[in-house]
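Removed: one protein chain of the complex. Kept in place: all other protein chains.
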Amino acid sequence: MHFNPAPMHLPDGFLSTLVSLGLWAVSIVAVGFSLRRVGRELNQRQVPLMGVLAAAVFAGQMINFAVAGGTSGHLLGAALATILVGPWAAVVVMTTVVSIQALVFQDGGLLALGANLFNMAIIGTSVAYFVYTSIRKLAGEKSWGLFLGGVAAAWASIVAAALACALELAVSGTSPANIAVPAMGGIHMLIGAGEALITFGALAFLYAARRDLFRRDSKAASPGAPVYLFGLGVALLLAVLSPIASTHPDGLEWVAEQKGFIEAARAPVYRLIPDYIFPGISNEALATVVAGIVGTLLVLAAAMGVAYLQRTKAETS
Amino acid sequence: MHHSIDVRHLSFSYPDGHPALEDVSFRIAPGEKVALVGPNGAGKSTLLLHLNGILSGQGELIICGHTLSEATLGPIRAAVGMVFQDPDDQLFSPTVLEDVAFGPIYMGLSESQIRLRVTTALGSVGMSGQESRVSHHLSNGEKKRVAIASVLAMQPEVLVLDEPTAGLDPRGRRNLIRLLRDLPQTMLVSSHDLQMVAELLPRTILLDRGRVFADGSTAALLADPDLLEAHGLEAL
Partner (left out) sequence: MHVHYLDPHRSLESPVHALDGRVKFILTVAFILTASLTPYAAWPVYILLLATIMSVEILSRLGIGYVQRRASLALPFVLAALPLVFSLEGTNLFTMRLGSWTATASLEGLEHFFSVGLKSWLSIQAGIVLTSSTSFPDLLQAMRAVRLPRLLVAMFGLMWRYLFVLADEAVRLIRARAARSGRPAPSAGGAGPRPMPRLAWRAAVAGGMAGNLFLRAFDRSDRIYGAMLSRGYDGEVRSLPNSPLSLSGWLSLAGGLALLAFLLGLGALFGS
């Protein structure tokens, strides 16, 4: 029994061996690099801090809140960890969390662990760092930067991780891209909202209790620069690849038009969208992404509608 | 012959300016068993953290012949066995063996020496054979004993304990008192448990608001209910 039903921990068997091992290689390099960076800036107290924080992230994932009907929102924690201990330590923390989840609780496969680490511990934290740092820079000294940055970073980290996951499934040939990308992207835009809300609550609590945790260290050369750039790069890459992938059912390597279900699914949505928006991105791609977003909004609206109905029913009974 | 603990005019304030200790001085001779009592917030835990250099304030500390400084932290931490209030803070390794071996490992001993120290230390606290047990499966009393063992394995000259009987049920408490009675080391024990103090520790230092208000025979202190009440304590 485990407390993290987030549909982002891939079990074994879903990714091709090639993709799994490739992502293992990437993750080993990235995590190794982070360990060395943490080791260098150590501050001896980082060791117990990272370990216990990993436990806190895991325990934090047990805390949920009712959204609507039977669903509940809860935390992944990559953004919060990044904000509290910086990007390098956050990578180590999330690596620990995701690894233990896979190893001890079978939440995610062992072969797929490389991919899961890449999505959640590396993409999740770097995108969070990129978004958070950017917004805080914009806000300067004002405190709203912390909260808006945290909320945006939390949402972005979930969506980015989910999109990467979907693309990996597509490249592996397990799930057609034009279903996986909008589906996982759409669902996680909703889940990301939950993450953003909880992160906001946590930041508010911590800001009130221990403002010193958020003191900005203005060092000459930002030690997180590589992470920032990586996060920026990943965000751009996903923003470009996802709409394109959404039109290709068999992955990114070739265009194959599939009769039947796929074509039929695209057609009705296609008619709703005007003829061109962006040069270079096909209309169909845009349509599929929009479909994903619209679908998400519909689900959100339905959930809120149900919650509203429940409330008014309670009021009038 | 040196004193085990020689504190001279120790003062300390927290980063936010709040003064925690003011001009604290006392000496503890080898073999003495001393209690540190006082109300909550008196600064007892803060004082204890100075004895092995985790906190550093103004004044001079000479521990087991070493004057406390950056350079002497190593030998001092080997000589002072600090047992904290919450054993969960102290048992941070996956198994009992690894926790008790931690100190000897960092002292640079050989593997056989380390294993011998572990066996001996666990024997002293009545936890022989429990090496492979996992920390979160231990009862509170067992955890406290392993915490003491983890410190005994370093063969310290002085034992400093912060609230050792807190959170123990009567049987656990009785076992712990028996254990402390049998240990030969010099001892400084911070506690609210005046009954244990009366049984075990012939000398008492009374700390309140960061200052020493009394330092002498336990019996004399416990016979002075006005003094006790003035400092938030109750007579037995």
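Think of it as A and B in the order they're written, each chain with its own count starting at 1.
Heads up, the rule we're going with is that contacts are C-beta pairs under 8 Å (C-beta built on N, C-alpha and C of every residue); 3 or more make two chains touch, one makes a residue touch a chain.
For clarity, every value in this text was computed on a predicted model and none was experimentally measured.
Asks: Of the residues listed, B:A42, B:V151 or B:L221, which one is in contact with the missing chain?
Replies: In the complete complex, the chain left out is touched by residue B:V151.
Asks: From the list B:V34, B:L47, B:M82 or B:V146, pick the residue that touches the absent chain.
Replies: The missing chain is touched by B:M82.
Asks: Which subunit A residues touch the hidden chain?
Replies: Residues 1-2, 7, 10-14, 17, 20, 31-32, 35, 38-39, 42, 44-45, 47-56, 58-60, 62-67, 73-75, 77, 80, 84, 92-93, 95-97, 99-100, 102-107, 109-111, 169, 173-176, 179, 194, 197-206, 209-210, 213, 249-250, 256, 258-262, 264-265, 268, 307, 310-311, 314-317 of subunit A touch the chain that is not shown.
Asks: Footprint of the hidden chain on subunit B, which residues?
Replies: Its contact residues with the unshown chain are 49, 52, 54, 74, 77-78, 80-82, 84, 86, 88-95, 97-98, 101-103, 105-107, 111, 114, 132, 134-137, 150-151, 154.
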